[in-house]
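A single protein chain has been omitted; all remaining protein chains appear in their positions.
Showing subunit A:
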């Protein structure tokens, strides 16, 4: 057990956990931020995607001890009022079916747009290929990212 002070969604949060504990479980079990989802535990599905200093990371495979003073953003902190262009575009395109993977999809897309504000279809495909949607909403996800890119 060790103590960690993390910068999460703009505020400092302290937890006492095993240093190997993945950020995913720190968020979900200790900080009660359950918007970040567990899908595979081995960085294969993207459901657990959060931002670390703006870059998309798979929180299921990131030990809490590796975060340091980097700023972590989860779906709960992506925007203050849930009005990030991606969140609005996701609603406009009525993307979700079961919805479980969508927080990870949105966080991954947020990292993409922050680095590439006007991605091509191929760039969207390449950036989003690590995020599985079992319901098969890929065409809508792509459309929503393009909509958000236009309004951003």
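Here is the rule we use: contacts are C-beta pairs under 8 Å (C-beta built on N, C-alpha and C of every residue); 3 or more make two chains touch, one makes a residue touch a chain; residues count from 1.
FYI, contacts and distances are computed from a predicted model.
Colleague: The chain that is not shown, which UniProt protein name from "cysteine desulfurase", "Electron transfer flavoprotein subunit beta", "Molybdopterin cofactor-binding domain-containing protein" or "Glutamyl-tRNA(Gln) amidotransferase subunit A" does it carry?
Modeller: The missing chain's protein name, per its UniProt entry, is "Molybdopterin cofactor-binding domain-containing protein".
Colleague: Using the document's definition of touch, tell me which of A:6, A:72, A:106 or A:149 contacts the absent chain.
Modeller: Result: among the candidates, A:106 touches the missing chain.
Colleague: By the contact definition given up top, give the residues of subunit A that touch the hidden chain.
Modeller: Those residues of subunit A that touch the unshown chain are 1, 17-18, 20-22, 25, 28-30, 32-42, 44-45, 47, 74-76, 81-83, 86-87, 90-91, 94-103, 106, 121, 124-126, 128-142.
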